[in-house]
Each structure stands twice: as C-alpha cells, then as structure tokens.
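Removed from the display is one protein chain of the complex; every other protein chain stays in position.
Chain lettering (A, B and C) follows the sequence in which the chains are written, and residue indices restart at 1 in each chain.
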Amino acid sequence: MPEITFLQAINQALHQEMEADNTVFMLGQDIGILGGAFKATEGLFDKFGRERVIDTPMCEYAFSGLANGAALMGLRPIVEFQFADFISTGFDPIVQFAATHHYRQNNPLPIVFRAPWGGGSYAGPFHSQCPEAWFAHTAGLKVVIPSNPYDAKGLLISAIRDPNPVIFFEPKYLYRSQSGEVPSDAYTVDLGLANVAHTGDDISIITYGAMVPEAITASKILHKSNISCEVIDLRTISPLDSQTILDSVKKTGKVLVLHEARKTAGIGAEIAAIVSENAFEYLDAPITRVTAPDTPVPYSPPLENAYRPNSDSVIQAAKTLYYF
Amino acid sequence: MPEITFLQAINQALHQEMEADNTVFMLGQDIGILGGAFKATEGLFDKFGRERVIDTPMCEYAFSGLANGAALMGLRPIVEFQFADFISTGFDPIVQFAATHHYRQNNPLPIVFRAPWGGGSYAGPFHSQCPEAWFAHTAGLKVVIPSNPYDAKGLLISAIRDPNPVIFFEPKYLYRSQSGEVPSDAYTVDLGLANVAHTGDDISIITYGAMVPEAITASKILHKSNISCEVIDLRTISPLDSQTILDSVKKTGKVLVLHEARKTAGIGAEIAAIVSENAFEYLDAPITRVTAPDTPVPYSPPLENAYRPNSDSVIQAAKTLYYF
Amino acid sequence: MLESDKTDHIKLLYWMMLTRAVDDRTISLAKLGKIPGTIFSQKGHEAISVGAACALSAADVVAPMHRDLGAYLVRGMTPGRIFSQAMARSTSPSQGRDVNTHGMGDIELGIIGYVSHLPQAMTVALGAAFSFQYRNEPRVALTFTGDGASSEGAFSESLNLAAVLKLPIVFILEDNQYAYSTPSKYQYAITDLAARATAFGLPGMTVSGNNVLDVRRTTIKAIHRARNGGGPTLIKANTMRMEGHALHDSAEYVPKELLDKWKAKDPIANYKKMLYEKKVLNRRTEKLLLEQINKEVSNGEQWAENSPYPDPSTLTEGVYA
Partner (left out) sequence: MLESDKTDHIKLLYWMMLTRAVDDRTISLAKLGKIPGTIFSQKGHEAISVGAACALSAADVVAPMHRDLGAYLVRGMTPGRIFSQAMARSTSPSQGRDVNTHGMGDIELGIIGYVSHLPQAMTVALGAAFSFQYRNEPRVALTFTGDGASSEGAFSESLNLAAVLKLPIVFILEDNQYAYSTPSKYQYAITDLAARATAFGLPGMTVSGNNVLDVRRTTIKAIHRARNGGGPTLIKANTMRMEGHALHDSAEYVPKELLDKWKAKDPIANYKKMLYEKKVLNRRTEKLLLEQINKEVSNGEQWAENSPYPDPSTLTEGVYA
C-alpha cells in the first residue's frame, strides 16, 4: 500500500467521492483556485470545475444554510470552514437546522461540515480551537475526528455517504506530520466505532485526534516501566462508542481521558460520566483527565506547549494513576 | 419580607442596578415599549428612556458585539436575548470576543447576557433550549442559572457588578410559577457559590435552575421512605463550586446529577467527572445522571413531559441509587 | 372576462378566505385551551402568502416564515394537518414535535419547514435553488421574510450569495411595519427596504401586499426571470400586521389610527369588493365558497382532534436518519 500523508488521504477521499457520486459538491472559502488554505482540496477545482467546487463569498451562515437546503433536495454538500475556529460564525444553521431537521421533519440531511482543527502550530487563539464538545452536546449531529491517514480517508468517505449531518474535524497538526499506508481505492471506516489503537492491561487511555499519537508514544515509553496501556482512539466523538470504552475499562480498571480541547464540559467529562455510570464496580482509581486547561489557546510557544497535552503529560499522569 | 415572583425579582434587580449605576444600560429586542416578551424589563423604558433601554433591530451578532465594545469603554451593558434559543445567533461575539478578551488584552468586559431559558411550557424545539454547556465549555465566561426569586435577584445584581461577561439564564418556567420572600433593597448573592438547598445524608442531588424545586419535592417525598437527600443548587454553572459538591458527596457517597439540558457533554458530565476525579474513594455507587435525552426539545405535551425530568424521575432514580 | 379568469379570481379569493378561516379557527381553538403552544396571527398577510404561492409551478419549492399560512394551503397542506400541528398531534407534519408553523414542512408538497431563527429559511431556500441550478432543472425557490428579519446578517448574506451564484430564487419581504413591538424606525434607517436588493446586485421591487393580483403578477415575473437564468429578485410587499405578534400579544404599542387606516385596506374585503364590481363574484358563489371553507375547516379540526398524541415511547426515535 502506498504511504501518503494525512492531508493526501483527505484529498483522496474527496476526489474519489466526487468522482463516484455527482450529487457530491463542495463549498467554502478558497477551496477552488487555491485548493484550500491547507491544500486539502487541491486538484478538485481543476477536475470538477466551479459547478461542483465553489469558492463562496465570506458568509459562513449563508453557505451553511445553503448546504442544508441543498441536502434537503437530495444533494450531498461538503462544506469547508477555513479553520474550525470559524464554525462559530456558521453556528446557527448547523445547531438549529441541520441538527434538528430529521427529528422534526423526517428528511435526511447528508452534509459534511469539514474543518482543519486543533493546535500545536502556534497559530493563536483563533486558529487552534477544538470546538467538538459544542456539537457533541447538540443532538442530531455526528462528530468525527480521525487520528491517522487510513482512518481519515475511510471516515471521510463514510461521513460523505452518511445520511446525517457530520462535523468532520481534521487535526491540522497531523496534516503533514503523519504519513501511513492507505489503500488507493475507496473504502469506509464505520462511524460510531472506536479503535483500539494499542492494547494493554493496566490503564485505558481514551483519546482522539492528534492526541492519539501522543498516547501511543507514551504507551511505548511506559511499557519500559512495565506499565501497560490500552489506547482507545474514539474516532467518532458523537455518538460515542460506549461499548469499546467500557470493555477496555472493565479490563484495566483505570481510566485516563486525554484531549487537547479544554477540560470543563469537554468530551473527557462525558467519558468520565459514562464510565462512572456504567463501570463503577470495575474502577480501581479515580478517573484522570489530561486535557488543555480552561483558557483560550495561547499563541506563544512556551504557553501553547504548556497548554497542549503531550506524551510527557500522559506519562506523568499514567504513572500517578498506575501507582494509585 | 414581601413575596414576589421570580420574574418580579429579575425586574427589581434591573430597576435597582439601573438606578444605582448610570453606566448600566440594556439592549435587546422588544425590551423597551413592550417591556420584554416576558415582561422582565417592564417599567424600565418609562423610567430610563430609550437612551438606556434600547429596542434594537433584529441583529444578535451586532448588538452582542456592541455590548463588547461598550463594556470595553467602561459601560455595563445588559443584553437580552428574547429566548436562550437565539443566543446561537449572537454566538461569535460571545465565545470569540467576550470570552477571550481579558485573557488576551487584560481589559475587563462587564457584560450580562440574559435570556429566558429552558422548557416546560410546550414551546417547542426553538423556544425551550438549555444551551449552558456550550458556554461552560468556553473559557472566560461565567454562567449563572438561578432557581428561586431570592437568588434570581441577588445573583443578577452580582452578575451586573461582576467585571466579567456573564451568561445569565432565567428558567422561564419559574417566572410566574415561583414566588418567594425577597428583600426590597439591593443585595448580592455571590457568583461561584453553590447553595445547599436541602440537607440530607444518603444521596447528593446536584442540580440547578428549574430542576431545583423538582429535587426538593422529590427529597420531601423520599424522606417518607427514609431516604435522606441533600440538594445542591449550583446557581453558578461556570465556574463550578467543586468544594460544595465534593463536601456533600464525601458525606453521602451517592450522587445523582439532575438537569433539563441534554445528557451528552452536559453539565452533569462535568460534575460526574469532577466527582470521580476527586471523591473516588468516597463513592458507594455509580454516579447517576437524570437529564433530558439527546434529542431536540419536542413540542407535544406527552413528548415534552417525557423529555423533561421531574420529581418523579428523580424519585425513581434516587431509589435505585439508594438500594444499590 | 373569460370564464377561466373568473375561476382564477375565485380561486385566489378562496385561498385567502381559507387562510383567514384557518387562522380564525386556530385562534378559537387556542382560546378553548386546545393548543398547547402559541400561534402567529396571519391577518393582513393573506394576499402576500397566497399571491406569491399561486405564482409557483408544481415542481417549485417554497420556504415560508411564520405569516405564510396561505402558502402552505396553496401548496396542498390540508387544514387538518395544520390544526394537527397546532394541537401537537402525531399526524402533523412534524409528528407533534414542532410548534405552530415551525417545522411544518412537507417536501412532497415542495414546502420547506422553517426554524425559528429568522431569517434562516432564506438560507435554506438558497440551497434548494442551488440544487435546481446544479441539476439544470427549470425550478425555482420562493422564500419569505419579514421587515424585522431583514436586519439580521443572514438576510444580507442570502441576498449576496444568491446574486453571486445567480440562483433561481425569489425573496418576498413582508413589510408589516413591525417586528413584534419594534416599529420600522427602530429597525432600519431607510425609507424603502427594496433598496437592499440593489446593494447586493439583484432587482428589488415593491408591491402592495394587500393586493393579491399585484403580488402574484410581480412574483410571476420574478419567477420567470429566475427560471430563465436571470437570477434572484427581492420583492417587498407592504402591509400591516392587523393583530398582535402572537396569541398573547395585545399589541397596545400599535397606534389605533394606523390599524384603522389599514383595516380599510383589508386584502380580502377589497378583493371581494372588486370581484363583486366586476361581476365575478355574486352572493351565491360567496355563500358556496363559505360553505366549502367551513366544511374543510370543520372537517380538518375534527380530524385533528381525533388524531392521537405522539406516543412518549417514540421520544428518542429519529434523531438520526
């Protein structure tokens, strides 16, 4: 299998789904001629033209709403937000219309809202955000965050084919830093299923996105200290795969939740709640959250480095948990 | 002390703070001549005029942004959203500017964003929402939800005097259904402090807003079955008063979290996480969440009645928890 | 006058009368405590929603707002389903899940249900229009908004995006001089909202919103333009909201003289008068119309009342497709 980057995997999924299904079209800022701020949509404009790859004006509200209407009429829009940070500008059409439409009106709305997501590149408070919890708390949306090129392609194809609105966040830190083997043909990775990215017995590290490689690195290092970690890569943040989480927790009895989003009312809180609700008797130690603190994402490297969890912070927390 | 309604308590706080401090002004839709969709601002327009009680055009984005700028220049704006459901239309200025400004720029932004909040009145998916978790997950905002007339007045006065942006949600279900003794003079109830609304030994019911009276009712009924519940009224949702929560949990060992917002990644998840992180050894049973399900708020009475928790659902869950 | 023109005139009258009858009956039902939620008064808006909707072809779609009961009826939504929606029954377009005209969509009838956040329906209509353009179908989207909602960013973004993409869409702006209690002077600082269109590169027209023929004629032109690749149009229809904003609103903030002035312009009474003068309408036809409408309304009410409430066990179904 060819090795490609995370970014190329995304690009491939877009190319192949656009080719396979002519109801699929894309819209967003600078996705056409430029190929996107990160080049995720490179080559699409040349191949499919402005009819299907549309550089919109700056109007996150209207173009998200347009996607709602187009999906309602049977198309499959893929909306790109230039950064996940700007999804708050198109918030209303997503949380009020897209999320509630099937429940209220019984018509499917197959839309993917994509965005480069997360920190690690010293891009400051408005180009580093992780807003997935807002959407996980909003019933009716699926939320997907892949952690590697294989999943990125397979999950994106699944998201495009899904009949529901899917928020698809791409850890931009991994765009070029992560490569991996990816089948050249189209394939799917099921939404709603977590992946055991690393097996272990002592601690369950439950995480997603760009923290998965950190967790795996940490696990390998911890292994040398005879601490065996299981890494659960959630992949789909909403709806959560409680089964896989609980299976792991029942085995290890110790839980470390890890994410680069802020702590309070984040996904980690939900996982802690699910575990303490459903695997109480299996727990041998307090549930530990390793997350960003409750601050905006600071720009300066010493600050962002302290803000964003990494393998070191995981190792430290895992050791405390292990020796609890 | 005179008995007044929840709504009158809000109205009194507004009148008194407007009188006491001429940097306080209000803006929103239909708050002037009409006195607000729920009459919360009644009499203010007559007393203070359009200079200080401003009926804005329909533009949640721009008027929230205006509040940001006015606060930056030393005024104390109070913004009313006609319903909490419409705060998503003014989302950007709140979560991007107001929430981050002090951290980035070191200037205080004393703003109150008020809104009638929550369900129970068969008002459907767009006039019943409980979006507090979005804001609790956003660092830099305070989030306050009172449960009775006394707190409503005292907390609103505190919110107006606070140097930070405060999201102030008013359970509209309680507006007219709840009366209580309220001092006629201005007074404050500290932000960030939970209230033990009912003392007990067996189960800690941690809740807020319109669920507090339900919890108290349930506690009284459970008392007859010799189940003694402690009801913690959070009052401030962000930042949370972990101390009061943990003190109660350490005493009872059993936790029931109760809210009318949706379950996933809600405030209940955060409380479960805090408890399982910090009071693990004290827990005698799984943490139980009694919340609305992950659906939009349905209109039809049989549906909304099933959607929204009440004293019956609390009693049932508490019994299960007690006999665990 | 041709017989077909006569029928056509009678039809317009019928739809307006039916709209008012359904509105009136809904208010009565609410007063009887049979409607758990609130309802929005339609009085004054009948000629706009009916006139515009009657300009559509069967394959077109409409994305109405909360004063467009007429458009729902014209598109084939039965009074029964409308009452059922208000009465929160499982037979309603939203299966009892959404309130009053919110979420009262039926895609088979070409009706898109709106969410409360105004004027979000405009953006959804953009998408419908886009899908027609994308598939090269000669179809058009029609959507409605209010004078108040024209201050929202979504309104301007929609006009701009429609103009840039040259979408086959027609926007009707129902200027009823108030947004809830807020009069126009606190809402905008220009004299004619139709000017907004020009600023975004689409034609803006003004019609008398109390004249159903005027509304229809202008909408037909705009739809024709849109259908033939000419792009979007904004039509501003002037009228007056003749009741409170919604059921509970006594609207004391509206000057009585203003209401009196507009009462004389009632879209139905005046149209009827004109039809009498033109001898299109006579007592007998009017009586027949009234009987038919009464029957439809009563049957609808009956049907709705006999419809079951949704089963609470279905509460969590259908969040996802």
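One rule holds in what follows: a contact is a pair of C-beta atoms (placed from the backbone, for glycine too) under 8 Å apart; a residue touches a chain by one contact, two chains touch by 3 or more.
Since the model is a prediction, treat every value here as computed from it, not as a measurement.
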Of B:L14, B:A70, B:L174 or B:I237, the residue in touch with the unshown chain: B:A70
Candidate in contact with the missing chain, chosen from B:F45, B:F97 or B:F113: B:F97
Residues of subunit A in contact with the chain not shown: 29-30, 32-34, 37, 55-62, 85-86, 88-89, 122-127, 293-296, 298-303, 305-307
Footprint left on subunit B by the chain that the document does not show: 25, 51, 54, 56-57, 59, 61-75, 77, 92-93, 96-97, 100, 102-110, 139-140, 142, 163-164
For subunit C, the residues touching the chain missing from this view: 151-157, 160-161, 163-164, 166, 186-190, 195-196, 198-202
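Note that in this section only the chains that are shown with their structure count from here on.
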Central chain of the complex, centres being mean CA coordinates: B
Length of the line joining the C-alpha centres of subunit B and subunit C, rounded to whole Å: 36
Centroid spacing, where centroids are CA-atom means, of subunit A and subunit C in whole angstrom: 41
Centre-to-centre distance between subunit B and subunit A (centres being mean Cα positions), rounded to whole Å: 30
Residues of subunit A touching at least two other chains: 92, 96, 100, 103-104, 139-140
Per-residue overlap in subunit C, given as positions that touch at least 2 other chains: 94, 97-98, 103, 115-117, 153, 319
